[in-house]
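Following: one structure in structure tokens, then a few remarks.
A protein chain is absent from this complex, but the other protein chains hold their places.
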Amino acid sequence: MTLLTVLGMLVFLCTSVWLAVALDTACRGWISGQGADRADGPLRTAALWLTQQRLTTEAPDRMNALLSIAGYMALALTGLALVPLGPDTALIALPTSVVLWGACEALVVVVVFLHGWSPNAPLAMIGAYRYVAIGLPIMLLSMFVLIAAALPAQSLDLRDIVTSQADVWNLIRQPLGLPLFLLLGLSLTLRGPFDYADSADLAGGTSVEASGPDRLGWQIARLAMLTEFSAMAATVFLGGYLGPVLPGPLWIALKTLLVMTLVIGLSHLAARMPVSRMMSLIWMILLPLSFADLIWAGLVAL
Amino acid sequence: MTLTAILIVAAALFGIGLFGALSQKSFVMLMMGLELMLNGTLLATVGFWAYSLGGLPKGQLLAILIMAVMAVELAIGFALVVAVYRKRQADVIESIKTLKN
Amino acid sequence: MTKDILFYALSALAIWSGWRVFRVDSMIRATFALMVSFIAVGGIALLMSADYIGVATVFMMAVEMMVMGLFMVMFMMNPAGLNPMQMVHQYRFSIGAGIAAFVGLTVAILTTPLPDNPLPPGGDTLRDLGFELLGNSMLIFETAGVTLLATMVGAVVLSSASGRFGSAGQGSVPPGLTAGGPPAGRTAEDGKGHGGHAGHGMSMQKKPAMQAHDDHGKGH
Partner (left out) sequence: MGMTWITRLAAGARVPVFIAMGDGAPAAALTLSRHPGLSVVDTPRAASILLVAGQMPDALIPYLHRLHDQLPHPRATLLWQSPPIPSLPDAIAVDADDDIGRAVADVFAAVLEGKRASAPDILPDAPPSEWRGVGPHGQGGKGMMGGTPYGRPMAMTDDDIRDRLALDSYTAAFGPFLPFFPPGLVLTLTLQGDVIQKVVVTHPPFDHDGSPLATLLNLLGLPALATRSLGDRADDPVLRRLIQLSGARFAIPSGLGRLPDGSDVRTRFDRMTGAAPDAASQDAGDTTLEHLLVGLEWHAAMLVLCSLDPATLRDICKNSDTGDQDETQGESESEMHAGHMS
């Protein structure tokens, strides 16, 4: 049974990674006014990266380069394993699964930093620094939002958080929660306005020196993280596997794709601001908003 | 997994941490030694809680306090490093013979 | 059985990575080796059904070590360890002290009759902790909270550039005795401080270099 669940989740992961790429290209095609790309384009690019040479810089930290890619992927998989698929089904069943997910989040900052650190190159290093500066406060914000979501469930277990949404989803109970949480998603997956690690003003930032298979691995890990984040957002705010008629796992899959579409759309449509401006925005507006969300949740729970 | 085994692991971590804290010249490395010692203490605390206190909640509370101590140690440590560096451009212990001025 | 194997594996990881902290050249590797050591201890705590402590250790240490890594890169002269160098002192003594501490503690552990009163199975440790924190030990918990707040304030005050003499923008330099004149009193650059990333006994060679750099920096 567990084996079957693992297989099912892996199939879902592959499908949603594929769908994420397709959505990304569709979005880009629509905005740039050039229409959609060929459907097999991403697969072919992946094949090209696989055949390309793996280049290294002078005196790289090779071990950490590999660890960062593998770690990013492993964190995405761990997060996905925490998502409950039914009242008692979750691959990692832990009474503190929300905190464990928070730990995964914190470790994402570490692996992205390592990815920028390891090539021993200036632009990659700047990307790594900047990501830490933005990633840590954003993570703080997400903690408040998650605690607020755990309040009505009176539990740190994701399974209880889903059950507590049987009557009304957290999306409605805590209207500030999901929007703030989506910002964290942009930051965790290095996308759009929160892409301070792999951004265009650093010619690719932490992945500026990555070539061939390394580049492929990093991009796939990013997309896996997107899937994982979307599944988590669907669980915490959209009632997870709860839903009429269809079986639970299908509901969570559909909700995951919905959140994923939102994140991708947001990442293509919003502009990125300089780091210092974003810092002021986070500390002066977004963090107080997340406090408000927590207080709101507390009052509602009372 | 017995309490003895856990405590010996904790003692090993404590010993390595002590070695690091005494031997390193750089402030930041010194703090890492302290952190490792606290790591051993944390493990021992949790071990005692699980095997000899019968799950008394106060044991967990003590572990949380140790974690708070780590956070305080780190924050104040870094603040002092920054302050000293700003004043003296120094980041190793020998550079500070005196705390005057 | 699985629990035992996991325990020994995690213990080995914790000790090995703790040892690596002081043996690797790269500061980043050292920092993250320490993080791995903490994560392993967190894993052991999880094995002992300290659900919250174990996970919270991982969470806290990931953030702490990230910050630590940044400080390493900022303050060390050779953070990547590309240039082999020794940054240790009283080496023999430290090794002796470390071993003595370990042996002493181990002997104490082995000779002391340890009370055997294991965790009752099936208890909800998380709930216990919650009620303890917000019930009997509320005062301790609150004190810890206030201490952390004080730490935050203290850390900001200590590390910010503003001091008695002005705001962060101006730096903490005493105002001149005459308007626009040189700062009153001693400043960091006047050679009294043992500047730079100095090691032992080479402040003589280093000072001229530092001075040259300072002049260079002020030129524009």
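We call the chains A, B and C, going by the order they appear; numbering starts again at 1 in every chain.
Here, a contact is a pair of C-beta atoms (placed from the backbone, for glycine too) under 8 Å apart; a residue touches a chain by one contact, two chains touch by 3 or more.
What you see is a predicted model; the values in this text were computed from it and never measured.
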Contact partner of the left-out chain, one of A:5, A:120, A:163 or A:261: A:120
Where the unshown chain meets chain B, residue by residue: 82, 85-86, 89
Contact set of chain A toward the excluded chain (per top definition): 27-29, 31-34, 37, 40-41, 43-45, 47-48, 50-55, 57-58, 119-124, 126, 129-130, 192-193, 195, 199-204, 208-212, 215, 268-277
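In the analysis below, only the chains that are shown with their structure count from here on.
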Chain A-chain B separation of Cα centroids, rounded to whole Å: 33
Intercentroid distance (Cα basis), chain C paired with chain B, Å: 7
Shared interface positions of chain C, touching two or more other chains: 52, 56, 67
Shared-contact residues (touching 2 or more other chains) in chain A: none
Sites on chain C touched by chain A in the complex: 26, 28-29, 32, 35, 51-52, 55-56, 58-59, 62-63, 65-67, 69-70, 80, 82, 124, 126
Touch list for chain B against partner chain C, complex: 1, 3-20, 22-29, 31-33, 35-36, 39, 42-43, 46-47, 49-55, 57-58, 60-61, 63-65, 67-68, 70-72, 74-76, 78-83, 85-97, 101
Residue ranges of chain C in contact with chain B within the complex: 3-4, 7, 11, 14-15, 18-19, 21-22, 27, 30-31, 34, 37-38, 41, 44-45, 47-50, 52-54, 56-57, 60, 64, 67-68, 71-72, 75-76, 87-91, 93-95, 97-99, 101-102, 105-106, 109-110, 114-120, 123, 125, 128-129, 131-133, 136-137, 140-141, 144, 147-148, 151-152, 154-159, 161, 172, 186, 188, 192-200, 210
